[in-house]
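Starting off with a structure, shown below.
Every protein chain but one is kept in place in this view of the complex.
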């Protein structure tokens, strides 16, 4: 039941979706760092529901409240407690599901583990809790940017619709954070159709991290790729993670998969990047490329079968908001989770110098 | 540069491929547990090279030496130090590569991180180091077996050859740990061809864990799926990890992906198992299904281009042993890594009761 | 710069004396535990200044605000965030000292470590921050009480005035938490005299923990006595810690210091308790006896010499409130810190069963 992330850049999250607040405490941060609330708010806003008609309409402003650790806009070196108050917690929509286990959700496992059926919209298992991770990650992301490390994530696939081009300028121009204009149009049609049917679709998020120094990560117990896999698999509904060529390695022989080292000016780089920027658990200076597959939303507006707390077979239908591809909002979460892990590895790397 | 695995079942590994020994210290283990050296040795032997003509021929006996923590075959509650002495360290084969960075290997990242070019066959980045993890994992696996939890891994795919049947009885009958007799034959032909060409192939290992209690794992920072992803991605050459339906979620709508709960006798189970036994980071009692993709061996017997320590372009050819699909030996490693992570989660679960 | 306490019962504190709030997040707590806010408030009130004329008059109500982890008065198993809002932060009294290093205080070390001269009454180094520890410890204390473990602390000595009797009923009857009625009267006279002179005195707090099961603590790295020493030395102004006979062991030969084991009904006890309830780092079932010496308050109302930020010699006089023996308020802190450490050891002990 641990809620602590990271070792060097480490934070503890707290809060439930329908309690007073969600938040985090960042421990061990250096003094004198500028805390740019606007950049944190921006990443939080990107995750926030209700931004477009394609996401759930819960009306939370998700405004930051920093209780400690920041003085005159700078870190003091002491723990930063960030609170995001809950305002629009509509428990009423949960009445009809309070005694049953929704398929695909954590209702059953939470009930068995904690002995409590917290029917209020997910409680601690809600994706809303990840707003706390986004806040912490936004701070890490800002620090990385100052070091020349840039992280960008986007939706590469929804259902069977794949982005065929990666044009980063397109990402902000459509509600799907899709880097391919044509694919975005198809995604819109797909989602409209799926929504009309009361159903949902999965999506694939890809992230590219550039400017990473050579040497981040540990060779054994905390390999950088292992930490990235953990971070991305910690996102609600994640089912698979890839680094570099990922599953495609199966179709390559070694002589093709091996990335040849070449000299480029003063630097040593690789001609290809099948390794996704990591060799032996350690960054090699090439862009880190990671992907995470998010399953279709479990909350659908079709009648579903399940059992109730007493094991009796029942049918039910989710009411209220319908968010057919919540994975889209995973884009800022992926950026935040990656930022935390990479900044953590950077701090370790720096400490070891 | 951490080398500690786990929190409740935790161990620290040490040692280099070409030093005196590799080993581990298991900390925090309960007293009175039977330590069955034969079962540890069995898993170590499964990982050990030279078992068939399809793997590298390094002749290590990989015999256990337990220095502490066990008295009359039982744990004392104090740290167990296990040493596996190195005997067959042939540094001579490394002479021609000592000043260059082999593609696909960690030579370059280690050199940049540690300032040392340890050319002796990999040193700390060698897969041999994982023998220590196998020893620790074998102890966890044995404990899980007593609790009714069974872990079995096998090779599901090599190159383009896929197992189409999962017949667990077949696993021990072919050198590829393949559960499909026909596929095993094809794998043999594939490897022979690839070896003849001096090249290598990737493989996919699948593991199934049955008998897992409901409730293992944390809902946020240490989700069971996240810990599994980290453990499997910690295996040398791993590039992708899947849980349950994995990347196939992209092809399913929510109404198909959701696993319907049904009652089966006294238990609540799911009709399908797309979730792979984990919901909201917590085990749901269904079999845990995980897969890891291992890239083709970086050491091939074809001429390759690269740069040397000074950045000069060079060509080279690896000499000595040739192991075209070392990922096969990942099977016991996958079992060990999963055992460690699941036993760790079990101990946490038990502590929380 | 870690702010995390404990391993099994663990909490992170945050907040500064003159910021918005101080607080803590308790991570890893079991579900279904009753959270009795009144008992937490009671221990907080005991620490709170302004309770008698003998302590500082800062008027903080120190009221609890639980943001998460508690539902209908019971823990949910998720992190408990407790906030204690700051209300009476009078920074004005700090104007005349903002550019100098007060002797005995952490002004100089904080300035050198953090590069910030946070003159607002101590910021993170203020004893007020320990209110967060008291809140967490109060929860641990309540859990221990349910297990039959009782913790009581009292002031054994102020300056040269020592309690000669330990009558626990007296503790609540005087503002010094002194277990000896006569000594309490002398303490009153002593403090009045010291206060009149603008000076301060040190004090010795003793704690007795009864009902501890045999077996708490680790034999090496986390000995129970070592954890207690750390916890008590973590209290602001602590300079020495004793367990059992403490420094008096110097006056005893082994044949006198050894506590003889005897049988008492079904139990094995020791005739004397020089060990203070701990042998080999592990509780032996006898009362745990610990003491901590708190130095005289550094804030005195006499003119003092020091240097300013530029190293220039200056004289100054502290203004505002005067608390000549703030160590008295260490009594609830000692109880809270001990409760946290012993409950932590208890949870480990239980987990190992």
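In this document, chain identifiers A, B and C correspond to the written order of the chains, with residue numbering beginning at 1 in each.
Rule of thumb we're sticking to: contacts are C-beta pairs under 8 Å (C-beta built on N, C-alpha and C of every residue); 3 or more make two chains touch, one makes a residue touch a chain.
Bear in mind that the values here come from a model prediction, so they are computed numbers and not experimental data.
Student: Can you name the residues of subunit B that touch the chain not displayed here?
Tutor: On the side of subunit B, residues 1-4, 12-16, 19-23, 25, 27-32, 67-69, 71, 76-81, 83, 113-116, 118, 123-124 touch the unshown chain.
Student: Pick out the residues on subunit C that sit against the missing chain.
Tutor: That gives, for subunit C, the contact residues 1-5, 7, 13, 101, 103-106, 108-110, 112-113, 124-125, 129, 157, 159-160, 194, 197, 199-204, 214-215, 218-223, 225-234, 236, 238-247, 249-255, 257-263, 268, 270, 274-276, 279-284, 293-300, 302, 304-307, 311-313, 324, 348-349, 352.
Student: Against the chain that's been left off, what residues of subunit A make contact? List them.
Tutor: So the residues of subunit A touching the missing chain come out as 8, 30, 77-78, 219, 347, 350-352.
Just so it is clear, only the chains that are shown with their structure count from here on.
Student: For subunit B versus subunit C, which are copies of one sequence, does the interface use mostly the same residue numbers on each side, meaning over half shared, or is it different?
Tutor: The interface is built from the same residue numbers on each side, given that over half of them are used by both copies.
Student: Give me the two chains with the most inter-chain contact pairs.
Tutor: Counting C-beta pairs in contact for each chain pair, the top pair is A-B.
Student: Let me check something: if the centre of a chain is the mean of its CA atoms, which chain is farthest from subunit B?
Tutor: Most remote chain from subunit B, centroid-wise, comes out as C.
Student: Which integer distance in Å separates the CA centroid of subunit A from that of subunit C?
Tutor: 40
Student: So what's the Cα centroid distance for subunit B and subunit C, whole Å?
Tutor: The separation of the two C-alpha centroids amounts to 47 Å.
Student: If a residue has to touch 2 or more other chains to count, which residues of subunit A qualify?
Tutor: Where subunit A meets two or more other chains at a single residue, that happens at 1-4, 13, 113, 124.
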